[in-house]
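In this view, the complex is presented without one of its protein chains, the others remaining in place.
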Amino acid sequence: MSHTEIAKTSYNEQILNQTSQLDDNLFTLDNRMKSAKNEEIIAPTLNFFQDSWRRLKKNKGAMISFFVIILILIISIFAPFFAPHDPNAQNPAWSNLPPKIPGLEHLSWFNGMSVNRGGALIDSYEQASVPEGVYYYLGTDSLGRDLLSRIIYGTRISLIVAFAAALINLVFGITYGIISGWVGGRVDSFMQRVLEILSGIPNLVIVVLMLLVMRPGLVSIIITIALTSWITMSRVVRAQTIRLKQQEYVLAAEVLGQPVYKIMLKHILPNMMGLIIVQVMFALPSAIFFESFLSFIGIGIPAPNASLGTLISDGYKTFRFLPHLMWYPAAVISIIMLSFNLLADGLRDAFDPKMKE
Amino acid sequence: MTQYFRYILRRVLLMAVTLFIIITVTFLLLQFLPGSPFANEELLTETQLALLYENYGLNDPIYIQYFNYIANIFKGNLGVSFQFNNIPVTQIIANRSGPSLQLGVQAMVLGTSVGIVLGIIAAVKQNTWIDTFTSTLAIGGRSVPNFVFAVLLQFVFAVVLEWFPIAFWRDGFLSSVLPTVALAISPMAEAARFIRTEMIEVLNSDYIELAKAKGFSKIYIIGKHALRNAIIPLLTILGPVTASLMTGSLVIENIFSIPGIGEQFTKSILVNDYPTIMGVTIMYSVILVVIILIVDILYGLIDPKMRVVQGGK
Partner (left out) sequence: MKLNRKFNALIVSLLTSSTLAAPLSTYAQDEVVIDPSIEQSVSLATGGEISSLDSGRYAGDVPSSDAISQLFEGLYRIGEGNDVELGQAKSVDVSEDGLTYTFTLKDTIFWSNGDPVTAHDFEFSYKRLVDPNAGTQTLQAVEILKNALQIKNGELDSEELGVTALDDKTLEIVLEYPADYFPKLLSHARFLPISKNYYEEVQDQYGTSADYIVSNGPFSIEGWNGLDLEWTYVKNDSYWDAENVYLDQAYVSVIKEVGTGVDLFEAGQLDYVTLSSEFVTQYEGSEFLNTVPKATIGFLGFNTTREATGNAALRRAISQAFDKELYAQSVIQDGSIPLNGQVPREFAFDEAGEDYRDIAGDLLVYDVETAQADWNTAKEELGFDTIELELLVSDVELSGRTAEFLQAQLQENLPGLSITIRSVPLKNRLEIQRDLQFDIYYGTWTPGYQDASVFVEQYTTTGGINFGEYSNEEYDQLVTSAKYDFANDLDGRLAVLIEAEQLGIGQDAAAAPIYQATNAFLLSPEVKGLRVLPFGRSFDLREVYIANE
């Protein structure tokens, strides 16, 4: 043991005197600093989705929309249970009846009356000799079919068309866009040129062509709609991919040797979620509208099935004096779209960890 | 600067090639279009049909028809319509495009500007009732097909209030108001949603925080920085939005009895009027390709990063 020479100052004398008072017992373990506890996380662990769900729940609008959508999905999936009548059962003698709901007859909307040309309020049900106790909650269409039932089944078909088309749209669009954006250079240029050519050919020509060759039916319509709408998605995805490619964490991942597909899955895609969701939310009504446009020119969902699009297509012409045929299907579409969009917004916000809470 | 210029030149050349390919592909597609322009309610005899085809040059092998067609394009001749006897397709386009283009441009301008404003408001007041309200407004516009709005607008503002003409294109600008509004609702909704999403993201980013810290006013921040970045993705959808305006105009033109080309185009497809279909397709394609070119140029101007990536240099 060697000593270093310590200068004999008064200050040093003081310290040396104090330190001799130290002994082992003065040092106790501070329980607060136990390493295990140090690492303890006060809140429970959440993965990405649980975290997002938590945030989503705070957004009232989105939650309401969520439940509305679930409700609509249930009703349309279990349509046979909910529809009061057979949507295809015709009763031409009782065509174009206004809505009538038992118990709500004091409201002018649901009393089964309509104003005739002369301005008088008449009981349409009576005029058409509809027996007592037969109600059509939302009225009937031009062939005497129950509108409510047709709307329920129609929603089902519209949703199928929309989701299927959106799904195909998603898969094609994202794949194409990400590859094009990531690889860049010549391949990207080429892929974009191809896109330009494809989008330069008017949708209408392609669609009508395909439908006339393939015969209009649910499947051919879905394929046709999907094929003509994925281009937007791919463009948007590509633009985002290019932007994100520059981000540091992506560069870091590359440097660290992460395989490309992992980078795409873990870094790029999640950061585009917001935009993708918004795009999908637009693809849905697009699909429905395009379908109603097709039925407007005569090649939509084949009869007797109806979609919300065809119902509106038929109803808008006479909305002046048969308003129920247009308003109710339109209202249903609006609610669906509104819910999807609010939910989409909510999801977008929930997925983004940078969001202020 | 010359590098940028060369970039533009290259794009223009590419545009021409693209156009050429589009024309070719459409031409080929039309060969598969079922139906015949001469199908008549009364059966034509084989000889009569053969003679009709001969007269219109439809008997020649496809490649000959194709070459003839391309050669004619360079002479400025787009052929003659089958439906309107002997009227050159160029005349149809010249005569009918006016109203459609006017409506399209007006709808685009109105829709995007209102949409941008709504989007900004929604983003800035995110998650407040103002946000929900403006968002609902925008979405509402997108939830129902535009012809529903068309008949409503027509009923309320033309029939009941009599502020605008019920139909036709006789009253100049006034005639275009209602159809423009009906057409604009769709672009407005898309623009609003896009801007909102983008703005939210941008508003949360670091350099905005920095700007705020520096004490710039909100409006300045939004105008100078946020908007620039948010507009970029909007440009990407400009092309397809234009395309959708074309189909959208069909029904609107019908309802308001406007002599436009949207309705004419659809009809041509349905009656197999090949020259008209080709002619209008070419017109649409030119418009679309030019818009994409403009978008690319704007990209280059707005986002310097893009320029580098695009040029591949």
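We call the chains A and B, going by the order they appear; numbering starts again at 1 in every chain.
Here is the rule we go by: a residue touches a chain if its C-beta (ideal position, glycine included) is under 8 Å from a C-beta of that chain, and two chains touch if they have at least 3 such contacts.
None of these values were measured; they are calculated from a predicted model.
*Asks:* Taking the whole complex into account, name the chains on display that the unshown chain touches.
*Replies:* The chain that is not shown is in contact with A, B.
*Asks:* Thinking of the whole complex, not just what is shown, which of B:151, B:234 or B:287 touches the missing chain?
*Replies:* B:151
*Asks:* Just one of B:23, B:92, B:195 or B:245 touches the chain that is missing; which is it?
*Replies:* Considering the complete complex, B:92 is the one touching the chain left out.
*Asks:* I'm checking contacts with the chain that's been left out. Which of A:113, A:143 or A:223 qualifies?
*Replies:* Counting the whole complex, the residue in contact with the absent chain is A:143.
*Asks:* Where the complex has a chain not shown, which of B:9, B:28 or B:51 is the residue touching it?
*Replies:* B:51
*Asks:* What is the set of subunit A residues that contact the non-displayed chain in the whole complex?
*Replies:* Residue positions of subunit A that touch the missing chain: 88-90, 92-93, 95-96, 116-118, 142-144, 212, 215-216, 297-299, 302-304, 317-318, 320-322.
*Asks:* For review purposes, identify every residue of subunit B that touches the missing chain, sorted by number.
*Replies:* The missing chain touches subunit B at positions 34-37, 39-43, 45, 47-48, 51-52, 55, 83-87, 91-92, 95-96, 151, 154-155, 158-159, 166-170, 254-259, 263, 270-272.
Please note the rule applied: only the chains that are shown with their structure count from here on.
*Asks:* How many Å are there between the centre of subunit A and the centre of subunit B, using C-alpha atoms for each centre?
*Replies:* Centre-to-centre distance between subunit A and subunit B: 25 Å.
*Asks:* Hey, which residues of subunit B end up touching subunit A in the complex?
*Replies:* It is residues 14, 18-19, 21-22, 25-26, 29-30, 32-35, 126-127, 132, 135-136, 139-140, 142-148, 151, 155, 190, 193-194, 196-197, 200-201, 204, 232-233, 236-237, 239-240, 243-244, 246-247, 250-251, 265-266, 269-270, 277, 280-281, 284-285, 288-289, 292, 305-306, 309, 312 of subunit B that touch subunit A.
*Asks:* Applying the document's contact rule, which stretches of subunit A touch subunit B when the two form their complex?
*Replies:* Touch list, subunit A to subunit B: 59, 61, 184-186, 189, 193, 196-197, 199-206, 208-209, 212-213, 231-232, 235-236, 239-240, 242-243, 246, 274-275, 278, 281-282, 285-286, 289-290, 292-293, 296-298, 309, 312-313, 316, 319-320, 326, 330, 333-334, 336-338, 341-342, 345, 348-349, 352, 354-356.
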